[in-house]
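Data first, discussion second: the structure below is written as structure tokens.
Heads up, one of the protein chains got dropped from this complex, but the rest are sitting where they should.
Order as written gives the chain letters A and B; numbering starts at 1 within each chain.
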Amino acid sequence: MSLIDKSLVQDSDVGGPAQALLIVNELRKLFPINGSIFSSKKDYVHAVNGVSFSINKGETLGIVGESGCGKSTLAKLLSNLIKPTSGSMIFDGQGINELRGIPLKTLKKNLQMVFQDSYSSLNPRLNILSSIAYGPMIHGMKSEDAKELAANLLNRVGLDANQFGYRYPHELSGGQRQRANIARALSFSPRLLLLDEAVAALDKSVQAQVLNLLIDLKKEENLTYLFISHDLNVVHYMSDRVLVMYLGKVVEVGTVDRIFNQTAHPYTKALLLAQPAMDPAKRKIQVPIMGDPPSPIHLPKGCSFKSRCAHANSACEDEPKLKNIDPITDHWVSCHHHLKD
Amino acid sequence: MIDHPSYWTHVFRKLSKNKIAWLSGGLLTVILLSAFFAPLILSTDPYRGAMLNRLNPVLTSGHLLGTDELGRDMLTRLIYGGRISILLGMAPVILAFIIGSCIGLIAGFMGGKINMLIMRTMDVFYAFPSVLLAVSISGALGPGIVNSLLALTIVFIPQIVRVCESSTTQVRQLDFVSAAKMSGASTYSIIRVHVFPNIIGPVFVYTTSLFSVSMILGSGLSFLGLGIKPPEPEWGLMLNTLRPALYTHPGLAVLPGLFIFITSISFNLLSDCFNTAMDIKK
Partner (left out) sequence: MSSSFERLIMKSPLLKVENLNLDFVGSKRIQALNELNFELNSGESLVLLGESGSGKSVTLRTLMRLYKQSTINLSGDILFQGKSILNLSPKELQSYRGKDVSMVFQEAGTAFDPVYTIGQQIIEMILAHETLSHQDARQRALELLNMVKIPQAKQRLSAYPHELSGGMKQRAMIALSLSCNPKLLLADEPTTALDATVQMQILLLLRDLQKELNMAMIFVTHDIGAAIEISDQIAVMYGGTIVEKTSTQNFINRPLHPYSQGLMASNVTMHNKGEKLLTINGSPPVLGINSKGCSFAPRCKVKIDKCLQESPKITRTDVSQVSCWQAFSE
């Protein structure tokens, strides 16, 4: 139940606590290139290439991966900004793909996103209060009520509405803008919040403030988070479970403890080894992996990581499937030679 | 209490500090007002002249700017002529702005096949040099002021569509538009609240730079005999009819050209000042 008076009511829990809030099944998104009406031969960028996972109610699922892994495309797919080439998404037991019109509009309330670029996320021609009030008004709230809600939300995220409400985006700092974006996302009383590299562009001292805010809000507003980031430290701090992506596929998913301390996939291990040690005595001497990821257009046969993997052999010519290596904690990995501790 | 001006308030404040804006704006206001209120400020008839009086030079008594080849008062004809010339400058552009922005917005926002259809059609028109296009459409429609206005409007629509479409395509990709889509808002609401206010700036500046072009094109059409017919006063037409007197009375013959020049440069300078004022670096 929201603490804020006169807000949009958060949609009720239809499926019950056992029902995952969001289930994604074999989601695929291919972007055609070289296509023209004159040639039939087309190449595709396999941005998201068969991704399946679920998010439980009340948890934070962290998604990590480097550039080109498909996490940004995944965010756009989940937020309905682009349509998948194939695959399905189920929100609290209800399929998303077939929704149109009013049911789709209602669903959109439940799923909101905070973007990486705090400046381009705000309309430069609207003051902050109007930007936040826009959403509730779309869903039927009266203008005065929406403005009051917006002011309350601003206070809630730590920005004094009297001081900041009538400012324009260029009059705020990066951290302040990101708080405003969070307030805007909350104005719908959503159930799932997508945070797409939401703190990546902030200064470290400001990042800490925003992360504290996000954690507080999650408890108080009964939220579920999907936290996309390239920063493993932040993902470790924020997440309950972590999903690792490489070249459009899920390579490993499990609890944060298992992923960081009992890593199974060589790529995840390499990512962890690539983190700087916070101690000059423990500096790295060797590079964990060399080179760059292969092209997402002409995918290699078999495991997409084999070209950079120290453990690869002939078995890796067959594409590995996700298998559950620890049913107690649900730790899935997609590798023929997964690491065992 | 710190003041938070809205975007347009900010623009006008910046503009008001610009001396050139005041100068060109002031000049334009004088020209526009005198053209509009011509019958009230001038008592002389622009159509009546006496052949005995023809081609009197500037500063003749009773005729501040002299008389033309048919003995009519130049000052009166120039001010009355301003009415039509400025109409030819502003009306087609304003009309093209309204029509062109709508088309450009749709093309830019929809993308895909609709965009391709609209933009390639515009490209066909855009491929013609504007003078050629204006002349051919005007020639096909026939003489007269309405046909001139129509021809000029058609010339400017593709240009405005282009600018509008490119701005819309850029804005459409920004995150706040994505956020608006995610809010469940209708396409109309997204365009009205989020896209339109952000593209209107560049489109507006481009449009204001077209006023002078339109005026000169319109005058050009009249000069070629395709627009206004005598005895209507119009600067371009006046340039044409005074041409035989160019060597004998150059001071008179260039006057309509001078008025075209002053008006169009005022439009351009004001447009430029708007461009600078609209540039908030952030």
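Operating definition for what follows: a residue touches a chain if its C-beta (ideal position, glycine included) is under 8 Å from a C-beta of that chain, and two chains touch if they have at least 3 such contacts.
Since this is a predicted model, take the numbers as computed values, not measurements.
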Neighbouring shown chains of the undisplayed chain, as defined at the top: A
Omitted-chain contact residue, chosen from A:Asn162, A:Gln275, A:Ser307 or A:Thr329: A:Gln275
Listed residues A:Gln112, A:Gln176 or A:Ser334, member touching the removed chain: A:Gln176
Residue of A:Ser86, A:Thr106, A:Asn212 or A:Asn313 in touch with the missing chain, whole complex considered: A:Asn212
Hidden partner interface residues of chain A, rising order: 66-67, 173-176, 203-209, 211-212, 215, 230-234, 236-237, 256, 260, 270-271, 274-281, 283-292
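Keep in mind that, in the parts below, only the chains that are shown with their structure count from here on.
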Contacting residues of chain B [partner chain A, same complex]: 4, 6-7, 174-176, 178-185, 189, 193-194, 197-198, 280, 282
Touch list for chain A against partner chain B, complex: 79-81, 104-106, 108-109, 111-113, 115, 117, 120-127, 131, 134-135, 138-139, 166-168, 170-171, 184, 188
